[in-house]
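For reference, the structure is listed below as structure tokens.
Here the complex is missing a single protein chain, while all its other protein chains stay put.
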Amino acid sequence: MSYKAKFKIWRGDDQTGELHDYLIEVNEGEVVLDIIHRLQATHAPDLAVRWNCKAGKCGSCSAEINGRPKLLCMTRMSTFTEDEVITVTPLRAFPVIRDLVTDVSFNYKKAREIPSFTPPPGLGPGEYRMKQVDVERSQEFRKCIECFLCQDTCHVIRDHEENKESFAGPRFLMRIAELEMHPLDSADRVREAQDEHGLGYCNITKCCTEVCPEGIKITDNALIPMKERVADRKYDPIVWLGSKLFKREKA
Amino acid sequence: MTSGVGAPRRARISARTLRTDRWWLPPLLTNLGLLTFVVYAGARSFMGKWYWVEEYGYLTPFYSPCLSESCLPGSSHFGTPLPELPGWIPLGFVALPFLLGFRLTCYYYRKAYYRSVWQSPPACAVAEPHGSYSGETRLPLIVQNAHRYFFYVALVVSVINTYDAALSFTHGVGLGSLVLTTNVILLWGYTLSCHSCRHIAGGRLKHFSKHPVRYRAWTLISKLNVRHMQLAWTTLATLMLTDLYVMLVASGAISDLRFF
């Protein structure tokens, strides 16, 4: 059942580094993270890797396997052939700290820039009433485990360091969408999404959706609806006229 | 690439991507697909003939609505308010720019051509070849926000195409009428599955529970929307095939298969 797999693992720090070759035992049912752990316990005790739950729930062990952003704990060895060389590198959109560990502080900085949930005035704890159909859209986005694979793969920042300043990335544009669709959030977030958080940079090439380990439809359900809301507000004279003519309360 | 994956402090990896799969294949196929359509549609739009089969009432969607004096007798289902046109203007010029615009600004096609034609990015986690990137934040790409207007016009055109197809049944039923009908059904599928349509129908609401009818519409459109990509490609193909069929029948190369 077990065999020796050929691995290339990137080791280094923010100055230098290269791919190292390893030949490691693989047993039935294992995932890439198991192999990394075996490597630590046998050949390379100081190999740095970030991980936590090993069940695809915490989003810590993000890395790139054969060039694709993935969770190490959710990539089964059975998806590779036995003679395939498996290359593991750190995330390439963020500064590396050591080996497979990257500095993801960019994401925490961006998280702080998104205005928080704004409770509805006049409703106390225990008085919130929301229908299931109304919370479901935001609930999909709250499945996010913050593995930041979407942030890593998004070419807006992966390929253009300078855009990090003005672009929040898919994870946090989705956070805005989540609050915008929250049935009881009382803040208006549409203009800010475009003007402050860089929604316009997104060219909906859907890589964020492709890499999401939770299968959240980031592009179709969060980013495009936000773009449409921006269009409502900023680029749609008919809606603008309608809102002037029939002053109805917001649906 | 000093600004991208080669930026300071990132892992020193010189390769543009370490992907081992054939990531270049999908953009290549997209380019070929789009190119095929552009060449075919361009050639046919300017051809100015074999677009109308008088006997069975088949009008190719590329020439609908045909609104000028230049149109063949009977092909102008909505009259000829426009005078005779010089040969270099396609007879379908009224609807064509909007249909082109609808597809150009479509959220799916945007993804497709940004990845394939513009290589931005060519595939996920493959570095793009451009030095800078501003996305859809400024002109000209900010125009993409006008998608919904093209959608409104596309709705009207879909009605016209439906009328064209329905009219063919007044001449009996042939394979051509079925081809036209299939094309129209799929066109409706593509048009209604549009992201803007999904938004307008119900997506923009904050409380679905207060608008059960629009919620229902949104739910149905959402189901269609998942197939937007497939519908986008299928309708490109059916548009070409429908037109080809009409052309072949109109030119006399083949004869229509008649059922009734």
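First chain written, first letter: the chains are A and B, and each begins at residue 1.
Going forward, a contact is a pair of C-beta atoms (placed from the backbone, for glycine too) under 8 Å apart; a residue touches a chain by one contact, two chains touch by 3 or more.
In this text, contacts and distances are computed from a predicted model.
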| item | value |
| --- | --- |
| Listed names "Ion-translocating oxidoreductase complex subunit E", "Fumarate reductase/succinate dehydrogenase flavoprotein subunit", "Xylose transport system permease protein XylH" or "Cytochrome d ubiquinol oxidase subunit I", with the criterion being the UniProt name of the chain not displayed | "Fumarate reductase/succinate dehydrogenase flavoprotein subunit" |
| Interface partners of the hidden chain - shown chains only, full complex considered | A |
| Absent-chain contact - pick from A:P45, A:G122 or A:P237 | A:P45 |
| From A:T16, A:T81 or A:Q132, residue that would touch the chain that is not displayed | A:Q132 |
| Selected residue (touches chain absent from view) among A:C53, A:V85 or A:L241 | A:C53 |
| Chain A residues touching the omitted chain (full complex) | 13, 27-31, 34, 40-41, 45-60, 74, 76, 78, 97-99, 101, 103-104, 108, 111-112, 115-117, 119, 123-126, 128-132, 135, 138-139, 142-146, 179, 182, 185, 215 |
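The rule is short, and it goes like this: only the chains that are shown with their structure count from here on.
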| item | value |
| --- | --- |
| Chain B partner contacts - residues on chain A that touch it in the complex | 10, 12, 14-19, 64, 66-69, 84, 87, 89-90, 92-96, 102-103, 131, 133-134, 152-153, 155-156, 158-163, 181, 183, 198, 200-207, 210-211, 220, 224-225, 227-232, 234-236, 250-251 |
| In the complex, chain B residues that touch chain A | 1, 3-5, 7-13, 15, 17-21, 107, 110-111, 114-115, 120-121, 124-128, 130, 132-138, 141-142, 145-148, 195-196, 199, 203-211, 215, 225-226 |
